[in-house]
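One protein chain omitted, others in place.
This part shows chain A:
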Amino acid sequence: MDEDMIFDPSLKKKKKKKTGFDMDAALAGETGESTSVEAPAETGDVDVPEDDNLDLDNFGKKKKKKKKTFFNLEELENTLPETPPTEEPEQQEDEAVDDLDLNIDFTNARKKKKKKNIDEFVLEDDTKGEDQENADDQHGVWVGSDRDYTYDELLERVFDIMREKNPSMVSGKKQKFIMRPPQVVRIGTKKTSFANFTEICKTLHRQPKHLLDFLLAELGTSGSVDGNSQLIIKGRFQQKQIENVLRRYIKEYVTCHTCRSPDTILQKDTRLFFLQCETCGSRCSVASIKSGFQAVTGKRAAIRAKNV
């Protein structure tokens, strides 16, 4: 770790140098750049200096965080034309998306979804009907004869029954948990309003107090529900950030840990919260909400005056 600490300043220096170099390169090959903006750095036959140009273009375009640009710069330093640095950030993005994919949609378009669902139901109904017919046929085959069942027949029968009972499972579609996005508005410069707080509590079937405790503990601030049933949080927060925290809440306190169904009840039992699933019947304890350590960020003098 000691070696790495020495790393930082040197990197910065490199960056400065490189930016100087950028300008030169850009001035040298303006026409090359303008054409190469469209084409990514995958063409292997290009000469080394031109490749540099391509890379620079790309990271100019992407506007990634500093870290990633560091990576790129290091690669430029080594002048490795074979490794296109474009791939790295994309992969990372994908991972991020995977992490966030909790089957929770914060979709604005509610109506559309409903329509779609209806369509799906219609389709499923159709398939159901067919399945039942098939099943009837096969039952008929078996009823008359005395022969042994073949494996394929039995397998088919099992799947038919499964399809009949819960069509969503066999078709591989995960039931999506759709909810309205949180409406987050800034009040003044220091406060944030979470307008549809109670509405979201209702859709999640959770006590507003529980969600409030979680939000405040997680964000490390204070806040309260005002007369218009909206939540006022101290501090600046964006909708995205609140969404992230809500996702975490849903993962921990709403969806069943075993079957991930959102059809659960949160019960308090001897000081512990238990999550009881209505779908699979599992019951497990969930972590208690603790705000943990809070550093002093306000005015120390005021706190001291209060204590004395």
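Here is the rule we go by: a contact is a pair of C-beta atoms (placed from the backbone, for glycine too) under 8 Å apart; a residue touches a chain by one contact, two chains touch by 3 or more; residues count from 1.
Keep this in mind: contacts and distances are computed from a predicted model.
Asker: Under which of the names "Myelin protein P0", "Ribosome biogenesis protein ERB1", "Exosome complex component RRP46" or "Eukaryotic translation initiation factor eIF1" is the non-displayed chain listed in UniProt?
Answerer: "Eukaryotic translation initiation factor eIF1"
Asker: Please identify which residue in A:Ile200, A:Ile242, A:Cys256 or A:Leu275 touches the non-displayed chain.
Answerer: Of these options, the touching residue for the absent chain is A:Ile242.
Asker: For the chain left off this view, which of A:Gln183, A:Thr203, A:Thr221 or A:Thr279 is in contact with it?
Answerer: If we include the chain that is not displayed, A:Thr221 is the one touching it.
Asker: Which residues does chain A use to touch the chain missing from this display?
Answerer: Counting only chain A, the missing chain is touched by 1, 4-5, 8, 217-221, 235-237, 240-242, 244-245, 287, 292-295, 297.
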